[in-house]
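Here the complex is missing one protein chain, while the rest keep their positions.
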Amino acid sequence: AGAAGKAAATEPGNPANLPPNVPEWSKTLGDGVAVRAYGKPSKHEANVIRRDVEWLTASRESSVSFTPLHELDGIITPNGLCFERHHSGIAELDPNDYRLMIHGLVDKPLMFTLQDLERFPRTNRIYFAECAANSGMEWRGAQMNACQFTHGMIHNVMYTGVPLRVLLEEAGLKTNAKWLLLEGADSAAMTRSLPLQKALDDCLIAFRMNGERLRPENGYPVRICVPGWEANMWVKWLRRIEVGDQPWHHREETSKYTDLLENGKARRFTYVMDAKSVITNPSPQAPLKHRQGFTVISGIAWSGRGKIARVDVSLDGGRNWRTAQLDGPVLDKSMARFYAEFDWNGQELFLQSRAIDETGYVQPTKDELRKVRGVNSVYHNNGIQTWRVSPEGEVENVEIA
Amino acid sequence: AGAAGKAAATEPGNPANLPPNVPEWSKTLGDGVAVRAYGKPSKHEANVIRRDVEWLTASRESSVSFTPLHELDGIITPNGLCFERHHSGIAELDPNDYRLMIHGLVDKPLMFTLQDLERFPRTNRIYFAECAANSGMEWRGAQMNACQFTHGMIHNVMYTGVPLRVLLEEAGLKTNAKWLLLEGADSAAMTRSLPLQKALDDCLIAFRMNGERLRPENGYPVRICVPGWEANMWVKWLRRIEVGDQPWHHREETSKYTDLLENGKARRFTYVMDAKSVITNPSPQAPLKHRQGFTVISGIAWSGRGKIARVDVSLDGGRNWRTAQLDGPVLDKSMARFYAEFDWNGQELFLQSRAIDETGYVQPTKDELRKVRGVNSVYHNNGIQTWRVSPEGEVENVEIA
Amino acid sequence: SAAAAAPAKVHYGIGREAKPEEIAGWDIDVRPDGQGLPPGKGTARKGEELFVAQCAACHGEFGESTGRWPVLAGGAGTLASHDPVKTIGSYWPYASTVIDYVRRAMPFGNAQSLEGDDLYSIVAYLLYLNDVITDQDQEISDKNFPTVKLANEANFFDDDREVSEKAFWKKEPCMTNCAAGAPRILGRARAIDVTPEDGKGPRVE
Partner (left out) sequence: SAAAAAPAKVHYGIGREAKPEEIAGWDIDVRPDGQGLPPGKGTARKGEELFVAQCAACHGEFGESTGRWPVLAGGAGTLASHDPVKTIGSYWPYASTVIDYVRRAMPFGNAQSLEGDDLYSIVAYLLYLNDVITDQDQEISDKNFPTVKLANEANFFDDDREVSEKAFWKKEPCMTNCAAGAPRILGRARAIDVTPEDGKGPRVE
């Protein structure tokens, strides 16, 4: 009775609203239908937001905000929480003034309105978009004490769009066409060079995310999806595609998004996002509040090379692994959700997860990665994350040997 | 040149923002990251909202708002646009005060906090929820001139939840357990009787939709998902589950949600939503603006009995049918998206779609349905919808012979 | 089905036992067999006054409704007509549903405020308005409530669509020349003109 009494005492809530009492909301009327014509989350979820790290950049217009992965489950990122990366703030286009121009090595340069694009055959696909700099602050060791900041530069969305291939066919490609230049309408006029082969494979000219139109911060009205490839290439507010015979070597593929190795040489055109995973719950912002007993570990895994084949989880810092359960649809170049269950005895844990994709790639440890890349790469840090769980259930980002 | 000139003249947009000119948003900075910590749609999408039909009910607190299906694509309904059906307005629960009680014919009555529920094994599934009254205004003939109002009482969402089976096992079922009573915490204290067999099959005690927590208007913090069954059973703000040996015959399964036939007798416990489909584009709110040429017809199909196997589309009011293409994931008891392409010669069209599910059920015509049900049923109207497209591209809801 | 087989016994030890007094506070449902009836008694004569004070503003003094609020009485003999009026008397199968529903949901906006004798009295008045009881002074109570029967009970039958609508499972639905002649328009929503229009207030007609 003593223990039960103690458990009850720690229960949250206002007794006036708990049984046997009948709370106000069971007696009186709430807001009617369509009062909230476009809905938003409960006021009690005000802490579930994108956050930025102000010291990272000189200005918020050229910066990043992070998805609160620890506050989500399943594989769909709601549109309001998709991480942002802008180079000159959110371009706010009027959809009537939207134009997409395709020119260069084509038979006939074309100009499309938004209405034009929406007339083409379209398709719906769920893809992750991960910034190549995701986990970039962790190369030299554990730095950010939050899953949101270590791994939150990723979102997973169902896009509706026209295969880029269809538009290129409409324009007609010259035989020497090999590369595309993608250009945004923001005031960074963001550009990236895209190999034609990828363009003809699975890229989408997307105008919808999760059913509705793109959000302004994600490229309204039109962005490109480059499935499995670094999100920097997913040019937002897409205004122009030029077809050429060589890459442009623009700022975002030279100064940035090249991976500096220890010997001072740099890898370029590192498009594919390697297989990666992270435990989202528990994590520093989402401690284990029950002191012991049945516990579900939850996380996400993804690979730019295809489907996730398997995820392993370790409770002891990588000494021993168990295979987690993949739940829900496991799709090509999409986040997959994994769960692993165990009975927590209340002792310290060192949680890790390890993704394996359908090509057989196994997510490396941070040390394995540093051995081949050094610590100056900035980008493509897909090393295995360790969370230490204290007996009190607090979780912190650590590096271990 | 004349024709090209004319085409250009009808293009939307402000020349100052069109090429060769460089618009303002390509020169100046927009809002920075995390300025919109929880994002919302572009101001140019202010018309993409849930709408109600005020003459339908005496008050908005007991009424319905409709999803703008014609403004969406793919199969995910964004949370802000999920149709609402309240019987006493939106109950606004404090999550700390949330309790779920399971009692009745169980070994041990249980009380759960929200945190408790989130500790159980959970799963993620995409399901449609359709109000049994969807299309209910159309029994006697074409009435609502909008896809939003003829078919908008449906949404399709990825839920995260605990299988109800798990919670019932935790409480332990008595051998005479046969039915459950589901009860909401709103001031209608909404109740429905649920057969135990369904409860043990695929029902979820859900706390998330599309990754984030349920929205207040959809049952925050906890609702039940009863896959494939009428949405009235998907009790929101779920506070109590009583296990019994017989149904309760409460107001929502006697006065309402029973289907009155022509002879005055009424069918009850009509849970399953029959296979159904509708063309969302074009539709009255989404006319065909191009006068002729390549055209994609788009729509959604779903069945409470399982997966959609096939959708056929007719351009001539059901005289001739072609099989549409299903796009994106085709899942159990989920919306599926279909497309059909044709070359519009600019003449009048009578568009119809016909869903077929994996059990072989074929969506009936409205006349076939009326022949067996009469016109007094209110609920479960899954008859084939006809949209007339005029040569000008205007679309209207018609009934045809 | 296999899915509905006896569940395996796995105990997670999550949550706690619900206390009897907690259950008592929330367990407000009533069944046709009388299970769950709260204690109390009342007559239609006593109920009339309460109904006029708390219910009639919406439902009308005789349950005939004001405006578009629900009609609660009348409609006998209309179910098989073109214009069925479904009320407690004409349609509902069980009287227990009245007591359950009024207790949990009415008055609209002041739910779970009625109990005991007031609840029974209002329900007695509703039964009286619906000719279910004919004596204004007849006492109904938790003791005799299960004996109150409604006229339409026998006219409900369980879902039989998979049998009665078997024809909708068609092997090969017609694909070409499925009907003769061009489509003929029988009705158009535009003519009825009750659709709210974008950007305008709703149109009530």
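Quick notes
Labels A, B and C are assigned to the chains in the order they are written; within every chain, residues are numbered from 1.
Going forward, contacts are C-beta pairs under 8 Å (C-beta built on N, C-alpha and C of every residue); 3 or more make two chains touch, one makes a residue touch a chain.
Please read these numbers as outputs of a predicted model, since none were measured by experiment.
Hidden chain, full complex: it touches shown chains A, B. Only one of the listed residues, A:37, A:200 or A:296, touches the absent chain: A:200.
The chain not shown here touches chain B at positions 4, 7-8, 18-22, 26-29, 293-294.
Residues 47, 51-55, 57-59, 61-62, 87-88, 101-103, 108-113, 116, 119-120, 141-146, 149, 165-166, 168-170, 172-173, 181, 183, 187-189, 191, 196-197, 200-202, 239-240, 242, 244, 246, 248-251, 254-255, 258, 260, 262-272, 274, 284-285, 312, 316-321, 350, 354, 356, 359-364, 368, 372, 376, 386, 388, 396-401 are the ones on chain A that touch the missing chain.
Quick note on the criterion: only the chains that are shown with their structure count from here on.
Taken as a contact graph, the chains are fully connected, with every chain touching every other chain. In this assembly, the C-alpha centroid of chain B lies 23 Å from the C-alpha centroid of chain C.
Between the Cα centres of chain A and chain C there is a gap of 47 Å. We define each chain's centre as the mean of its Cα atoms; on that basis chain A and chain B are separated by 27 Å. Touching two or more other chains at once are residues 18-19, 26-29, 294 of chain A. Residues of chain C in contact with at least two other chains: 12, 14, 16-18, 22-23, 26, 108-109, 111-112.
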